[in-house]
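A single protein chain has been omitted; all remaining protein chains appear in their positions.
So, chain A:
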Amino acid sequence: MAWLVVRLAISMSLLYTASAVFEDQVGKFDWRQQFIGKVRFALFDTHSQASKKLLLATDKNVFASLNSRTGDLFWRHVDKTGPEGHIDALLMYGQDAVVVVGNGRLLRSWETTVGGLKWETVLDTGSFQAAALVGVQDFVKYVAVLKKSAISLHDLSSGSEIWVENLPDSDSVQYQTIYSGGNGLVLVLGVVPNSHIVIVEYKIEDGEIMNKKSVEAAWMSSLESSCAVVSSGILLCVDQITQSLYTLPLQSAEQTEMRQIHLQTLDLEVVSGFRPVLTSTQPNPAQPPLSEFFLQLSPDHHILLQFKDGLIAPLRDFNPAYLAAFATSGERTVAAVMSPKNDTACSINLFSADTGRRHLDTTIIYHMDPNGGKPNRLYVHAFLKKDDSVGYRVMVQTEDLALTFLQQPGRVVWMREEALADVVTMEMVDLPFTGTQAELEGEFGKKAAIQDGLLPMVLKRLSSQFILLQAWLAHLWKLFYDARKPRSSVKNEVTIDVLSRDEFNLQKMMLMVTASGKLFGIDSKSGTILWKQYLENIQPNSVFKLIVQRTTAHFPHPPQCTLLIKNKDTGLGSLYVFNPIFGKKSQISVPALPRPILQTLLLPVIDQDYAKVLLLIDDQYKVTAFPSTKNVLQQLQDTASSIFFYLVDSSQGKLSGFRLRKDLSTELIWEVVIPTEVQKIVAVKGKRANEHVHSQGRVMGDRSVLYKYLNPNLLAVITESTDTHQERSFVGIILIDGVTGRIVHEAVQRKARGPVHFVHSENWVVYVYWNSKFRRNEFSVLELFEGAELYNSTVFSSLDRPHPPQVLQQSYIFPAPINTLEATLTEKGITSRHLLVGLPSGNILSLPKLFLDPRRPEMVSEQSREENLIPYAPEMPIREEWFINYNQTVSRVRGIYTAPSGLESTCLVVAYGLDIYQSRVFPSKQFDVLKDDYDYILISSVLFGLFFATMISKRLAEVKLLNRAWR
């Protein structure tokens, strides 16, 4: 009951502060894009002709069904990250898709039309090797899963285990593949490297070993990719050292040795250093594979071969050819081959598999993106046309994880940029002004006002007004022109050329850096990708840091962004400088970075071209400036004594502060050592550089002012205990002044552990940890105040602050797990702050900072009510109205980016993870714009009504006066 009352009190006090979405705002300023990641397995539903399903399993542990006509998701299942959710194999038969998950731990069957789970079976532990569908008498009934030491057979309709058998000599033999040709047997193939092959035959009904034999193969190290089963059970292997193919009938008793066929006899040769690959196809699991197969001899040389009567005959040589794939429709199997056409395009052709003859009029031209990567996977969907000829569509995956779906004669049906499933860091950049806007801005430029007299200023004003009028007329004309055209032909295409800043600067350019090394420029209003750039040769373990050196404000200088790419292992970095609006690489010469980079520092110092100076500190504490012109170096020399930076060495638990010297060397000023035996540094965060604080203090209930401790150099250091025992683990927070190294405050949360998420802003730090005693997440807020008086109200100096700040702290229970945490940011900092909490459910909660106020009283008093403080309640409320993304959930949200807009009330929000969601939040509601539901009709009808009422009453009054005069 008491809780009810408290909650009631809270909700009452919140009626005026809560921000929420109205139903009619859906999709008005927000959008979501869903991704799946890098495709590992893709299968087209060939069950029926009309089926549009495309099943995909990706490296992000996502299993999804796409509409192959539009590229949209039918459904998507996001499993756990890491090896436990890893998809090992994807098999499909009819309406069911069988997936092996978590290194062969789980076997799942999905109903593909609904997207629901049909059954799930737990398998024994053991590393997964292979899985195959097993058919008996033309019906696929079972699925076989091969582990390192066991094989099991499961019923396809219920998932129940038919039998499980241990493999003989599994500690010496590496069993790697399964083969079943529909003849009542399951064959398991294993290899003892450089010795022999082992073939074990199991009976499908009860798992009895029917036959076991070993065949000499001294040259063989692995069965995978170099071996394939073709025709009616012929094992075919290729070896690059002996330059030969080997064949072996799997079920014949007589032949005990592999037959060698020299590639020379076929006029073929494997390029040295390349591991040849054999690709065969088995269209129906209940029937033996086809006798045709592909042999890849070099990265761009494929050959289609046929195995017939113990002989291998080449059907067609594809040189050059990047990719080749089989596809089956009905009884017909075709091969699609992608070969280069010219520098920018590839042609894909269809060949019949059994003869190698080219199908006429089947060419698809694939244009390669000059800013993208090379194609590396080809998936073919073949179908029978009405005239019984074979038609096909292809899906091409490139190195930069773009999926392109093409149909004849080269029309791109859809395209997905799956690199965006793994956004590492992002920034938002203002769009440039248009010519007219720039003209207007120029009029009020600093120089103009001083030099010109009154008359030229007036003339200028008139001319710019005229330009505006012209632009407006042109706009009207365009509207009129578009209105005459049928609606379908008017495309709302967004291109870079038409992009310009809107009145309130709500539309911005989103720069996204992805883990694969592809950069994107996305229009924040519509989500359209405006440019993309694939950076080749990015190591997979690279870390990125994106820095905006020059914004769009310095016309005519183009905006400039710098991406620091750093190898995680070696620490060596490189810089990539580009224009964020057009995505073009800048011609500016970049300093060479021979030594590992420890820290970067963006100074407010600008060079003569208005680019901010970036300092890079290497492992010998030497500083490199970029750009490093004379002007910059001069400025650096002048200001060197006031440039400080800090370094974190979490392996040694050391925090150290440095000062820049005039010759760009550095000197150590302070050092704080946090003993690594007890605790380790998890994260260090300063404040955001573009943050504004509007009010210096808080007005208390008794009309006095409590001044905030606004130290711009303050660092929040989060530590976690090395002891992970439930009773002894703790989470610590240390607030350190980054200039002097003075520890401003220290707090420890006992019986707590990470992961810790925290936000450091204004005069407060909010952090979340896991309370291991009560098994719940807890929020803790630290607020720093100077007291009732400011020590030096004009300027803040870390070196001259004799009084330590007053620190207030309060903790609350948060009744949900947390993925990420960020605070809203507005132009001037007048608007109240909200915390944006990314939840594992995919929702983004906008939590008013009002709730995280350490001054929330336990006892309500007159003063606290005056201050609008909510009485303390241990549990934080979560209301569904606070989910800013309603049902547009963001899977695996990893980061939230906030940026101010031109409107003080509005903060732009981008949440990224597997999906990307962009929206706007209004923490104090839209106080500076008319609301969406502003009732224009009512207000105008009242105005008109009053107007007419006065007219009528005036008339009446006149009449009455007249009458009286006559009386």
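Worth pointing out:
As a working rule, contacts are C-beta pairs under 8 Å (C-beta built on N, C-alpha and C of every residue); 3 or more make two chains touch, one makes a residue touch a chain; residues count from 1.
The working rule: contacts and distances are computed from a predicted model.
Entry comment: the absent subunit's protein name, as recorded by UniProt, is "Endoplasmic reticulum membrane protein complex subunit 7", drawn from "Protein cornichon-like", "Translation initiation factor eIF2B subunit delta", "thioredoxin-disulfide reductase (NADPH)" or "Endoplasmic reticulum membrane protein complex subunit 7". When the full complex is taken into account, the listed residue touching the unshown chain is A:840, out of A:299, A:840 or A:945.
Contact with the chain that does not appear here is found for just one residue of A:20, A:277, A:633 or A:682, A:20. For the chain missing from the display, the contacting residue among A:459, A:668 or A:952 is A:952, taking the whole complex into account. Annotation for chain A: contacts to the undisplayed chain at residues 2-3, 5-6, 9, 18, 20-24, 74-75, 77-81, 84-85, 102, 105-106, 108, 111, 114-120, 122, 726, 772-776, 813, 815, 817-819, 840-842, 857-860, 871-875, 880-881, 883, 886-889, 892, 933, 935, 938, 949, 952-954, 956-957, 960-961, 964.
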